[in-house]
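My questions will all concern the structure given below.
Complex shown without one protein chain; remaining protein chains in place.
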Amino acid sequence: MSAETIAADHHDVEDHHPTERQYWVVFVALAIITAAEVAWAEIPLTDDGGPLLVLPMMVMMIAKFILVAGAFMHLYFDTKILNGKFFWWIFGSALLLAVIVYFIVFATFEFSIF
Amino acid sequence: MADVATPAVDGHVDAHHDEHHEGHHTSLGISNMKLAMWLFLGSEVLLFGALISSYLLSVARFNQERAEGNPLVTGPGTELFDIPFTSASSFILLMSSLTMVLAHQAIHHGDVKNSRIWIGATAALGSLFLAGQVYEFTVFYREGLGFTTNLFGSAFFTLTGFHGVHVTGGILMLTSLLVLSFQGKLNKDRHETVELVGLYWHFVDIVWVLIFTIVYLVV
Amino acid sequence: MAIIEEPLALPSGDRPTVSNPLGGLSRPRGATGLKDWLTTVDHKKIGIMYGAAALFFFVIGGIAALGIRTQLAAPDQTLLSGDAYNRVFTMHGTVMVFLAVMPLGAAFANYLLPLQIGARDVAFPRINAFSFWVFLAGGILLNTSWFIGGGANGGWFNYAPNNGVAYSPSTGIDFWNIGLLIAGIGSMTGAVNLITTVLNMRAPGMSWMKMPVFTWMTLVTQFLLLFAIPVLTVAQVLLLLDRGFDANFFNVEQGADPLLWQHLFWIFGHPEVYLMILPAFGIVSETIPVFSRKPIFGYPFMVASGVGIGFMGWGVWAHHMFVSGLGPLSVAAFSAVTMFIAVPTGVKILNWLATMWGGKLLLNTAMLFSIGLVTQFTVGGLSGVMHSVAASDTQQTDTYFIVAHFHYVLFGGALFGFMAGFYFWWPKAFGYKLSEKWGKAHFWTMVAGFNLTFGPMHILGLQGMPRRMQTYSEVQGFGLWNMVATIGSFILGVGSLLILVNAFVSYRAWKRAGRPDVGPDPWDARGIEWMIQSPAPEHNFDVDPVITELDDFWHKKYAEDENGKLVRVATAEELAHPGNGEGVHLPAPSYWPLVLSIGIMIIGYGLIFSLYLCIPGAFIMMTALYGWSLEPADDLDADDHHHGEVEVAHG
Amino acid sequence: MFTWGAKFFFGVSAVALAAAIAYALVTGGSPIGAISIGYKGGVGDHTGYGILLAVSAASMLMGVLSVVVRDADADDLALAAGLDTVPPAQPPRTLSYWGPISAFGIGCLIVGLAVSQAFFILGIIVLVVTLIEWTVLAWSDRATGDPDVNAVVRDRVLGPLEVPMLGTVMFGVIVIGLSRVLLAVSKTGSVVVGSVIAIVIFGGAIAMAKLELSRRVISGLLVAGGLAVLGGGIIGAAVGEREIEHYSEHGSDHGEDGEHSE
Partner (left out) sequence: MNTSNRRNRWRSGLLLALVAVTAAACAEDKPLNIFEPQGPQADRIHGNTLFILWMATAVFVATFAGAGYIIWKNRVSEEEFNDGEFPEQVHGNPTLEWGWTALPGLILAVVAVVTVPTIFALEEKNDADELDVMVIGQQWWWEYRYDVDGDGFFIDGNGDGVVDELDEGLPLEFSLDPDDVSTAQEMVIPVGQQVDLLITSRDVIHSYWIPRLNGKRDAVPGRIHTWSLEADEAGEYTGWCTEYCGLSHARMRMSVIALPQNDFDAWLANQMLPAAQPDPSDELAIAGKELFGQQCASCHVVDDPDFSYPTILRDSLGDPVLDDTDHEIPTSIFVSPQVAKAAPNLTHFASRSAFGGAIYSQYAELDANDDDLNELGIETYTDLDANYRWNTAQLRRWIANAPSQKDMAPDDRRGMPSFALSDEQLDQLVAYLATLD
């Protein structure tokens, strides 16, 4: 490309990824949440489904989701603000779109997971 | 299938490109490949959203039909799930996400040897997960749930099968990374290639996080 | 093929002498003729191929349409049997939507995006070529069903469970399903590619709000594709599994709900209709200012309304299901949301009118077609709003009133817009202008034929004529207007052909005249694509243009004097890049996109006829994928001078 | 134009096609099925038919390739290179072990005909691989006068085929092997075994990464791991699957017969 565009500068700004320690912490958190999920699903209290089963499960699932996306996929630790934000924007809008659209579908079926 | 392979394909290509042209000028200051990967993942969100929704609706209808006593609806339903085993395999996939970031971390710091180890570990854990899926499918089949048995069978095998195909694609990418690495082409400068495969891998993991909770634990 | 990755370094120390031990298998380079077209990765050539393929499919779809119209010209006709009719209208709708209008959008997007944002090419040139080839593979596969599957017969939205083997045992639906699945791969990769291009490869200084409206609309379109295609893909995969592998997704006896298909299809389908119209909106937003000699009125509103349409387009799909039994609550909600889509669309219409207001309108063909869009689309839009009134729609749906609506928006909107685009950018692509005389004839026959064909369908619809009817009886009283529509459709057919005639005639005249140069800027236009030579040189811009304004080129040509009056400060020729590609390094052509598409196509046939065929298909596909991945984007062998950077200052 | 190599390949392709059709007929397919690739009518034994067809297709591809490449035609090479002459092809430097391998393949084929289909298929696979590898090798050995270049040329032609195929095979072996193990043990056992394998992989990776193990140790570990998977798989397959109880509809309250689910 032309001379003026070659600015190989973005390498030094980029990617202050989390430390290995932080990854481990996230991993342990994920492990704990998964265990909690399984436990919650198996205890007698939640046997017949209902909000008592579903709501906490959803919270835990979303937490895991955010942890993986945020930490492992570098959506939060990226110090390069634009970078992380921008990807959140793409991914988040897809996610939001999917959630809304498919929830509406369920609604028209009078569908309930409870 | 093309979807699956392209990132790896161009991951390599782009890295090559970078080498000869230094930093590409990009308007957002982020690499094209990374942007494209995120866009692709955005599209995948809708794909899996539709699959999970279809699954949920199908299972709801299946359960209702059973409750109604439709004599045409036979074969087992969600009671087949073996939660302890699936918990274990979910956990395996989570582990592989950790090894994946560690691989990126290593290559980012220029540690080629460790990056190979972690990539290999990720691929191995992925394969183990898939072996678990083969196991699970076989058991279900033996227990009387075929792909065509009933609505639940079709929906379940399709959803988890789609995910399995994605995992397979990821493993192929990881293997390609290993090959590149042994050819000496995977070094610090190309850490982004690893990052891209990682993004894909974590995404597949995330999908499993959803499937595990929604399909196995909740519904 | 293209297996050379780097210049072979000879251990013996010599310079590589036998440059090419791989013979015909080596990477294509500097090719000409057919091979060039087959292996090109140049976005302009790919754009042209998209356009040509789309026009070709348009003629196929058009011939089918004439079949429909002939059959319906009078009561109790027997030209087409019930079965044949069903196949013809299904293929007509499918071909027109997926293989004519959508690829026309892709054609303009491909050709123009890099030019409008000042880029050398799209972000991933080979993926771009792949998108085209795989689209073509899908299109060809779908159309071979005319010969070996009898044509698809499920209607273009192919409702379950009629699309299952039990009710549609012939392979027509498989062709529909797999053809569109394959074409969908192309749309998906194309969307990723073009979005990346727009987001990331804009020329220095081109901020969001300096992007041309067409670029914006294409961006929205590609986002719609990116998110809508996977939904269709899922629906089609479920259908594939049902038809080919006995799954139960739409098997009602197992409790499946056929409405699942409708939801999935229309969640895709409604964004789909907007992604057919938005590129056309973008095109006229470029032409109207040029031929009004005024900037676009309310650029921010234009952009925002386009984005708004894109967003709202996701919340209205169930307006195609008003009588499917969703329940009054859902119907009411979707009805209301649908209506309000008229708001952003109305903003666009009124802003175009405001652009023309007080301007100097040159009514040449491009402008006429643009005005055609503004007016004819409004008619279709208003009938759309009538459908959105759900209670009223229970009488309209599945009648010719709907058929009238969507032809007004699709033909009167999208196609008129594309025609405007053809006339406008033709000189940029081919180096000569299309004849105005033929152009006007083209426009007027088309407008007349169009309104004569589809106008009466409003009446027919209100008289209760259901759509997808192979025949009707005397007593229903549909005869008169059907006859009018049929006559209109033949006029429209002739009109549609005139663009081809025009291209041919104009080309001959130009050749006779010794191929005079139209110059970079034949219309005194506004966008930076007019800053380079016509036809656009392979490398686009000699140097990356630096953007300071919206309509940057215009602002380089004209400035305000002290009285605030516009005066010309430079001519286009002065500003134009000379087209000197010395030292510019371009991505090298490649066979792999084509080979990969062929592999996928073979797999497609395998899924229809015999899974064994998938084996060689997969074999070719894998080879292509790995060949591709081992092939660098740039052919360094071919590149002798890529280290020399160009230092051409602005003219 | 058509060199011996191309002719050879086209011949193989035709023979394989004929063999496929014959095989289909012998194993109970219908003539139309055999000719129309199963579009209408059966093709008898699917696997064998598919493999023979693939052989035919592959040789066809190779034939076309060698026509395009004009293999080893000195004049054409000279033409392509724009030289008056090219260095004369030299006798191959590499030692080729494809001869014995193809012998092994033929052996398998014969034994397979007599004993079991598995061997027959193995033989065919070996032969196909040999065919492709050997001919490309032979061709590349004569491509230029420079043996190292020739080696590179060979890799570049075969790389796109070898890498994915080998990858798939390796990956398939691992997945199938592991799943056999899981299937062989009890229900709880499968959880335990799965977890243990995971921990071994994970822990092994940590160990390799953190403890500065020597290359040799690492490769030793890897080989051991691979052998374990392979061995486990074979043992698992031999042991067979554990008893898995077939679902029955007894749980539901109407007494119709639930056995006939497909």
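Letters A, B, C and D mark the chains in the order given here, with residues in each chain numbered from 1 onward.
Here is the rule we use: a contact is a pair of C-beta atoms (placed from the backbone, for glycine too) under 8 Å apart; a residue touches a chain by one contact, two chains touch by 3 or more.
Because the structure is predicted, anything quoted here is derived from the model rather than measured.
Q: Give the residue, chosen from C:Gln116, C:Ser292 or C:Ser506, that touches the chain omitted from the document.
A: Checking the options C:Gln116, C:Ser292 or C:Ser506, the one contacting the hidden chain is C:Ser292.
Q: For the chain that's not shown, point to the residue among C:Asp42, C:Asp242 or C:Asp257 touching it.
A: Looking across C:Asp42, C:Asp242 or C:Asp257, the contact with the absent chain belongs to C:Asp257.
Q: If I consider the whole complex, including the chain that's not displayed, which of C:Gly150, C:Gly205, C:Gly244 or C:Gly346 touches that chain?
A: C:Gly346
Q: Touching residues of chain B against the unshown chain: what are they?
A: Touch set of chain B with respect to the missing chain: 64-65, 67-72.
Q: Touching the absent chain: which residues on chain C qualify?
A: 81-83, 85-86, 153-155, 159, 161-162, 166-169, 252-253, 255-259, 291-295, 297-301, 323-325, 328, 331-332, 335-336, 339-340, 342-344, 346-347, 349-351, 353-354, 356-364, 371, 374-375, 378-379, 382-383, 385-386, 389-399, 462-466, 468-477, 524, 558, 565-566, 568
Note that only the chains that are shown with their structure count from here on.
Q: Report, in whole Å, the distance between the mean C-alpha point of chain B and the mean C-alpha point of chain C.
A: Centre-to-centre distance between chain B and chain C: 32 Å.
Q: With centres defined as the mean C-alpha position, give me the chain B-chain D separation in Å.
A: Computed from C-alpha means, the inter-chain centre distance equals 25 Å.
Q: Hey, what residues on chain C touch two or more of the other chains?
A: 204, 227, 246, 257, 267, 544, 625 - these are the residues of chain C that touch more than one other chain.
Q: Could you list the positions in chain D whose residues touch two or more of the other chains?
A: 163-164, 262
Q: Which part of chain B faces chain A closely enough to touch in the complex?
A: Within the complex, chain B contacts chain A at residues 21-25, 28-30, 34, 38-39, 41-43, 45-46, 49-50, 52-53, 56-57, 60, 83, 87, 90-91, 94-95, 97-98, 100-102, 104-105, 108, 195, 198-199, 202-203, 205-206, 209-210, 212-214, 217-219.
Q: Flag every residue of chain A that touches chain C in the complex, lowest number first.
A: 1-5, 94, 97, 100-101, 104-105, 107-110
Q: Of all residues in chain C, which touch chain D in the complex?
A: That would be residues 3-5, 8, 10-12, 16-25, 246, 609-613, 615-616, 619-620, 622-623, 625-627, 630 of chain C.
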